[in-house]
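A protein chain is absent from this complex, but the other protein chains hold their places.
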Amino acid sequence: MSEQDYVEPATVGAAVAALAAARGSTRLLAGGTDVLVQLRSGRVRPDLIVNLRRIPELAGVRSEDGAFVIGAATPCAVLGEHAALARAWPGVIEAATLIGSKQVQGRASLGGNLCNGSPAADSVPALIAAGAVALIDGPAGRRECPIEAVPAGPGRTTLAPAEILVAIRLPARPARSGDAYLRLIPRTEMDIAVVGAAVNLTVDAAGVVTAARVALGAVAPTALRVDAAGAALVGSTLDAAAIERMQAAVRAACRPIDDKRGTIAYRTQVAGVLAGRAARIAHQRATQGGQA
Amino acid sequence: MNDATHAANATGLKVVGQRPIRPDGADKVTGRAVFGADVHLPGMLIGRVKRSPHAHARILRIDTSAARALPGVKAVVTSDDFPRVGSEALEQGEGSATLVDVADNCLARGKVLYAGHAVAAVAAVSSEIAERALDLITVEYEVLPHVIDVEAAMAPDAPLLNERLFTAGVTPRPTTPSNIAQKTVVARGDVAKGFAAAEVVHEGRYVTVPVHQGYIEPHACVAWAGADGQHQIWCSSQGHFAVRAMCAKVLGLELRDIRVYPAEIGGGFGGKTTVYLEPVALALSRQCGRPVRMVMSREEVFLASGPTSGGVVEVRLGAMKDGTIVAAEVTLKFQAGAFPGSPVGAGSMAALACYAIEHAVVTGYDVVCNRPKVAAYRAPGAPIAAFGVESAIDELAVILGMDPIDLRIRNAVKPGMKAVYGASFREIAFVETLQAIQAHPQYRAPLGPNQGRGVAAGFWFNIGGESSAAVHVDEDGGATVITSNPDIGGSRASMAMMAAETLGLPIERVRATIADTTAIGFSALTGGSRVTFATGMAVVQAAQRVVQDLKRRAALTWECEADQVEWRDGAAYCTDASKEVAPLSLRDLASRSARTGGPISAEVSLNAQGAGPGFGVHVCDVEVDPETGRTTVLRYTAAQDVGRAIHPAYVEGQLQGGVAQGIGWALNEEYVYDAKGVLQNPGFLDYRMPVASDLPMIDTILIESAPNPRHPYGAKGVGEVPIVPPLAAVANAVQRATGVRMRALPISPPRLLAALDGEG
Amino acid sequence: MSRVRIEAVVNGEPVEFLGGTRQSLLDALRDELQLTGTKEGCGTGDCGACSVIVDGRLVCSCLMLAPEADGRTVETIEGLAKNGVMHPLQQQFLEQAALQCGFCTPGFLVAAKALLDRNPDPTESEVRYWLAGNLCRCTGYDKIVRAVMDAAAQMRAAGGAR
Partner (left out) sequence: MARLLSAVDEVRAFTGTADVIDVQARTVGGLIAELERRFPGLGAHVQQRMAIAIDGEIHQDALAEPIGPDSEVVLIPRIGGG
């Protein structure tokens, strides 16, 4: 019987073991919507494919005292239909359910979107703005790290060879919080983001921003958290001046490239525009108790 | 929604003008319809093509020995397996391709002329083995400098694709080779005198980039060589007689030895009027005797199958203050891709065809460059020319302070006038089509901020040509219509309807089928908006012959004279009062056909003349996001002079499909090349065609006030006109919405934002 | 590539076949089970012509490996008509000329069925965004959207999905 080149482990441990034992190149499969395209184009020819979709821990959404733990292989379509999650994190769910078509949504997962390492991945800026945490398992055991620590550059992550992203934890939400994600695509659907911007903020009773995080997609080798942009919003009620300060910080942080989807000048300019719009939506959602 | 003026009902027609369900529909909605890649034969091999990674290179050596030795590989071919052929012209719906170019485009000989150009092909027992075999083929190239931009390719110092190419249409005949394959001139009157008299002169330079037809079905075929030299091919194409002819010529075979079966075709739009895979698959099959299936990947379709030209359109218009255009000078520079044959000739003739301009000259250049060989794309050449002319006319309207439709009506061609390309118009309804848009609610609907409305017109010749059709009557009084024109847009329905109308039968009793090359007479391909006109004419004439035969048989039965028999509503009536006889229905006559001469059927072959040209006028509302440069199409209405709509739903479908392709062409579709001339977006992700959520409903107005007298039911070609106006309609709408005139396509967000910020 | 035994329920029928570990579900349906109604337009999940429903979820079969279908239910275009009676979507597509060449039609019908299973009364915009993953080059989408909405109305009148 030829060397096994496809396995569907039932537990995280079995998956880690299979990866550790593998002699040739390996590829993890969660939704498969990126891996299958790479296989088809011949860009990757892994000796072993490890399909994670049958591992219970990687599927589904659990809430733990206000925080949500999302299985890394959970299809985005499932997240879109999770009422409590959509109410608590409208921005994250917007980003997750923008990925590809309804057909792609039926398979694509946050884990795949993150670990594929595309700088333009839609869900990553929203997860970073949300302060989400990656739960990772591997030969050295369980560890956690902020989402922004996972991407290492186009197509690369900081995960060790036999490590698996098990889940993503969205922290408990303080009251009067709201997040939003916007992206620029030439069409209305089916495109990779030319620019993506996510804003997550919390306001006090008077609507003054007490905390804010801003993250961008497709303007650098990885998704970017822009602390100066978040800081520019804190203490304001999103007046025009605060928005402009935030947009300036966003544009200063951009290090995009010219490619078939957009130019440096365009991405930098529009990153500021989208961040401003996302901030207003997040603020509106926060002031309405986060239900908007 | 669709306020089609149904002249059909006014003339007592019972089937033509209705909206029956197409006879072949069930197979297509249940997944049973067989397209090219669905054909499966016992012992079938998989064929794959090795393609050039370079945009321009000499082929020094091809070593296929390792590939031939790989277990599971049954055949390997290169251009050495094709006979050397001459440069006779080939009928491809466009007629300007030559045999040697078609052959060299199927398998490169001596040089590769674009990244993706086929160099060799293998057939193996599985696609996995075929792919491995491709890796084992080594090709030694001498890479040459390449050129893609049309004006760069025209420059004297540009890299030459073909050292033996001299510009045709220039006297005296040039002595130095050039990438300019041909120069054409269409002229009338005295342009200098015209411009001297003009009170206002407006000039503009407009640029379009190459776009692809975008059919969702990749090219596919199965070829099976016979041990006795008689071969079979199953393929999705716009004309399997054309496929047969090209395969025979490329491989040096006789037409009678190649039988081509029509699979269903998953869209063509002109792009499946040539051959890429069929001769290669047949060559592979002849080496091993087994059926070989070849299906292009989507990447291959973009890399190696015919897009239309990218072009430069320079327009200069001279007009009087009252809006009369007295002079026009247009220059068209079109990319032909690797081999000569861009649609610059047709584009030159269509450019000013809508307008009665006394002094006009249109100069066209057909320019080869290191891109896939151009193929026809729906009214080939006209959308590019119209983008320039209709944009310039819109700018002229602004300069003159005239309503853009009034300006067009003032200059519109009317019946009896002579077109710039020479022929005079007979039954046309261009002015009525313009007025229909002007009267449409959308033309006066209020617009919000950052919104704008654009108008544009379009013309196409439409062609006739050779067609064959047969009508067979069954013993139970039903009928079957047989033609050989692949049904892309519902033509089986219109063929069955025209036969039913002529026979006086309800549509439910008429079936329509598409026959292979041995089962019906020759027909030119499906394209050029010709099928309903030309093949429809053959269908009606065949049905008329059946009716004459039925009347003869009734006369025989009643023992009266043939001219004492009338045929109405599917039955024969005797006009000789002395004979009290009941009418004889088709069923009655068919069930006793043996006694009156045998089976009832007729086949007609003809060369249809007098195809009526079509005119379209579109209005488009857009909204532009000033901060991101994104354009959204809010509302769209297309009116068209259609002669008479045989099946209105499928005519509306032609308008709606052409509009959607035109909008994609205007807003987001383009090829992106890297510095080495390699395509960067060979896929539907980054070659952005409109998706369902990008578009509004597309309203249509079918103008039926000028039926074509040369067609039994007044039909004109309708398939190609709809793609001509949208490019300028969108650009003109964007100008009204933003004040910025975009003269280059596509009007993508980055380009529009740059223009809005003044860097445009 | 090795081949593995796969057991699945396809259009209500239990099937067993050998699928390659690098073979897409699309290729398995077409080449192993001869269900050629599901089409390949791109092979990269960008055109929707290969749409199928796996365990009730609309997916691109070109983006799934054949072994992933083991133990799952797969619905393809061939299963939409039940006992030879066409689904209202199939009937409306024919009546409204919502197809021309018909190559993308199987994908649109499967995707539209998945929509109406979830949302029996979709707005035009909801239909357009749900079907944005299905490319059509012939029709300009107008008649497809109308046919889906009319089929939805017909099914609501007949008392919900069949």
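A, B and C label the chains in the order they appear, each numbered from 1.
Here is the rule we use: a residue touches a chain if its C-beta (ideal position, glycine included) is under 8 Å from a C-beta of that chain, and two chains touch if they have at least 3 such contacts.
As the structure is a prediction and not an experimental result, all values here were calculated from the model.
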item: Displayed partners of the chain not shown (whole complex); value: B
item: Given B:Val280, B:Ile325, B:Ala338 or B:Ala376, the one touching the chain that is not displayed; value: B:Ala376
item: Among B:Gly17, B:Pro218, B:Gly345 or B:Gly521, the residue in touch with the chain that has been omitted; value: B:Gly345
item: Which residue of B:Phe461, B:Tyr636 or B:Tyr650 touches the chain not shown here; value: B:Phe461
item: Given B:Ala89, B:Ala155, B:Ala519 or B:Ala562, the one touching the chain that is not displayed; value: B:Ala89
item: Which of B:Gly25, B:Gly116 or B:Gly270 contacts the chain that the document leaves out; value: B:Gly270
item: Contact footprint on subunit B, counting only the chain that is left out; value: 89, 92-96, 169, 171, 183-188, 213, 269-271, 273, 308, 343, 345-346, 349, 375-380, 416, 420-426, 460-465, 527-530, 607, 609-611, 710, 717, 720
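One rule holds in what follows: only the chains that are shown with their structure count from here on.
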item: Centre-to-centre distance between subunit B and subunit A (centres being mean Cα positions), rounded to whole Å; value: 44
item: Contacts with two or more other chains, residues of subunit B listed in rising order; value: 684-685, 690-691, 693-694
item: Multi-partner residues of subunit C (each touching 2 or more other chains); value: 1, 22, 43-44, 46, 129, 131-134
item: For the subunit C and subunit B complex, residues of the former touching the latter; value: 1, 20, 22, 30, 34-44, 46-47, 49, 76-78, 80-81, 86, 90, 93-97, 99-106, 109, 124-125, 127-129, 131-146
item: Touching residues on subunit B, where the partner in the complex is subunit A; value: 131, 299, 627-630, 632, 667-668, 672, 680-681, 684-686, 688, 690-691, 693-694, 748-750, 753-754, 757
item: Residue numbers on subunit C that touch subunit A, as the complex places them; value: 1-2, 4, 21-22, 24, 43-46, 48, 51, 54, 57-60, 62-65, 67-68, 111, 114-115, 129-134
